[in-house]
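For reference, the structure discussed in these notes is given below.
Of the protein chains in this complex, one is absent; all others appear in place.
Letters A and B mark the chains in the order given here, with residues in each chain numbered from 1 onward.
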Amino acid sequence: MGIISRAFKNIGKNWYRFGLFFVTTAFWLFFAWRATGFLNSFNIFTLLRFASVQVMVGFAQMIALSAAEMDLSVGAIGAGVAMFVGALMQLLGVPYPLAILLGMLLGATAGFVNGILVVKTKINSFVITLATSSMFSGIMFITTKAKAFTVLPQGFVDLSRVWTFGLPISPLVWIMLVVAIVLYFVYSATSLGRKILAVGANRRAAEMSGLRSSKIRITVFVLVGIVAGMAGIMDAARMESAGPIIGTEWLLTSFAVPAIGGTSISGGNVVVFGTVLGGILTGTITNGVLLMNVSNFFVNFFLGLILLLAVGFDRLQKAYRERTSVK
Amino acid sequence: MKQREAVLKALHINKAFPGVQALDDVSLTLQQGEIHALIGENGAGKSTLIKIISGLYQPDEGDILIEGNKVRFSSPRDSVGAGVGFIPQERNLIPDFTIGENVLLERLNQSGAFVHYGKINAEAKQWLSAVGLEVSPKVVVSELSPAQMQLVETAKALALQSKILLLDEPTASLTPHEVEFLFSVLRKLRDSGVALLFVTHKLEEVFALCDTVTVLRDGHVVSQSEPIEAMDRDRLISLMIGRKYVVTQLPSKPPRAKTPILEAVDIYSDIGSEGVSLELYSGEVVGLYGLVGAGRTEFARALIGDARIKQGEVLVEGKVAHIKSVADALHRYSIGYVSENRKMEGLILAHSVVSNITITVWDKIAKMLGVIRRTEEKVIAGKFVKRLDIKTPSLEQMVMYLSGGNQQKVALAKWLGANVKILIIDEPTIGIDIKTKYALHDLIWDLSANGVAVLLISSDMPEVIRLSDRLLVMKEQRIVGKLENSHMYEEMSQKIGTLLA
Partner (left out) sequence: MTKRKSDLTKGRGRSAFQKFVSSDWGRLLVIDVVAVAIMSMVSKEYLSTFNLFVITRDVSTMILIGFSQAIVLAIGQMNLSLGAIGGLVAVTSGGLMAMWGWPIWLAVLVGLLIGVLAGYLNGMLIVWTGINSFIITVATNSIFLGLNLGMTHAKPFYNISATVKAFGQARFGFFPYMGVVTIILIVLMVILLKYVVFGRQILATGGNWNAAEISGVPVKRSVVLAHIISGFMAAVAGMLWMSQLGSAQPMIGVSWLLPSFAIPIIGGVALTGGGASIGGIVLAAFLLSIIQSALVHLQVDPYYVQFLLGLLILSAVVLNELGGRRRRA
């Protein structure tokens, strides 16, 4: 099929992105050597499960970045949606697939609110979502009194708990991969993806070429809301508890993961599978550092450092390619 | 001829960008007290050379000598210090600063760590009167008109009192009158011993202003420091493009349609346009002539829904049209608009040639689930690349790496792809070299011969007189005259002149 061969061709063209792949591998080797228990299947299982939530958080921000927007409310949306889904299941006994769907709908609604505000007020999305973030978590606190929902149906919990195909891979990982493939497809082969990237690269020019930028940007925020909501639900499944702690640490993650993966922060391009690798890398580091009994307070420090190194490395490589590609 | 000294020498400069050798062993000598024209086609390397001399880019190889001494500028700071002034083509002012501060930006620190506004304003006033701008230096620059800003730029360059002044297409946004004034200022500078390097695409300006000329072609010097007296227009053109160039006569075309496809009735908009009316028929080119700032672009924006129409109406094919956005104009009424500002509005510079050409048809070629087939997209883009002779290494090349002329062709191609019935083209040949200019003329002519209604906005008089079937003349947001075009330059330019007077 065209799309698959194109994916391979893209990998060929973007070979230098494998730098990231090598860095991730290097960390795996290092932790396998230094961190006791890193390679046991239970740890691999938790690591991948955690990483897939990180990737989803990264996807949410990646979508916003692709349109040259920022969404600082991804964490608040994730928590709100997770708690909503938890409440539906625990308090109302809603079957979990339906609860998840309703949760994604709530995420979409929150995203729609962001989108409308950004488009109508013409104020920078950074500022708008900074404020709505505070409002969304406020609403979550008001309605739930910040109490976590922990009595969750078996089917829901199994989404994170079971092994699939006899491998230490949680269903959450597969969900993340499906989302990755859908996003790759949207960005590389559909008119919606093209339009989002065009608006992201130069909104004025996109409008002057007959694209309806308001509609496209609102769609982008709705997508961000859905994906952020999914990330929240997945995190709740992972922790087997839908509580207000979800999303509190996502701000760094959401930007770091796509940025490490090579998505430009100024809009107009995305690297979907780079984001997957970025999430696996940050997941690996968090996991490994904790295993090594380094004070977990230093995790932040290492993540920041890795982010710097990764984006710096990417820059260097680009500069190098530019210098060598002449003639 | 006076004895002249070489103040600036650039020797054997090489500079490469990804995929292009922008300058290949280029040498240039600037003498004291001369105005030296630097000309060449789009992408020949003129701006690159200027940017290297001013320290904005570093050469890969080669040396710069000022008054015989080798210099190495790592930033424009160094070159300013060494007496080199530079007016780039882009706006060069800090919008929120006052005129005075802008004029003396290079020397804010002349009285120590603190800015001495009294001194600055007093000095700026002198430079402002030297360029004939009678506005207080305390006025903030963002309040000025484009022409006034250009004068501030000139004053700023004068204030440097530099020995060498580099000007990259300074006349692109000026009216003929303002150009004349600028020239008189530049001549005064020359007479006081300054060496000027002047880049332009307008050959008339070369002959009117310059003393010597150097021609670049594809990064090579093809003619160095020849006195202008020894040059003529045809030879310059053939040096620039590498062969003799004959302007072909435009062929005849079928008569225009019987009923107008677009009518504007007494349009007032919130950004300008005071009672503008016109009719446009399929198969004709209507020239909308006016000076920069006459309100032509503002009127076009009202037509395509980019500005709000306060009063009056637009009719398309006889029916009242409600156009709220460019998307409406394109999808509901088949109107296209080629912006005068191709870098900001016309193109998505960081995207490929394919994306830029097919952007207007994505909805049309999308299949189920909005899937766009890459092959189909490439066929469409490839067709126009061929038809418009767009020079690009591949369809996937980012548009930002194309030369100005080829970028302009891409900006036009996307509307051809959309098969619009009405096309408004705004200043299509500003900053475009001669060969491409005539190629674009042929293209516009072809379009109208094939039944498209073209509204051509231009402040290039020969251009509108050559291409238009009818002419509208605009001044201060109104249409001041409608003329049938006889295609006789002398006669038409005189008629236009009286209308504008």
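The rule is simple: contacts are C-beta pairs under 8 Å (C-beta built on N, C-alpha and C of every residue); 3 or more make two chains touch, one makes a residue touch a chain.
Here the structure is a predicted model, which is why all the values come from computation and not from measurement.
For the chain excluded from display, the touched partners among the shown chains of the whole complex are A, B. For the options A:112, A:141 or A:185, the residue in contact with the chain missing from this view is A:141.
Among B:122, B:320 or B:344, only B:344 touches the chain left out of the display. Contact with the undisplayed chain is limited, among A:157, A:177, A:252 or A:290, to A:252. Touch with the chain that is not drawn comes from one residue among B:115, B:172, B:222 or B:315, which is B:115. Across the interface with the omitted chain, chain A contributes residues 70, 117, 121-124, 126-128, 130-139, 141-142, 145-146, 251-252, 255-256, 259, 265-266, 295, 297-305, 307-308, 311-312, 315.
What chain B contributes to its contact with the hidden chain is residues 54, 56, 75-77, 79-81, 86, 88, 90-97, 101, 105-106, 108-109, 112-115, 135, 139, 142-146, 156, 272, 293, 341, 344.
The rule is simple: only the chains that are shown with their structure count from here on.
In this assembly, the C-alpha centroid of chain A lies 43 Å from the C-alpha centroid of chain B. The residues of chain B lying in touch with chain A in their complex are 16-21, 306, 325-327, 329-331, 337, 339, 344-351, 355, 359-360, 362-363, 366, 369-375, 414, 418. Chain A meets chain B in the complex at residues 2, 6, 189-192, 194-195, 197-198, 201-202, 204-212, 268-269, 322, 325-327.
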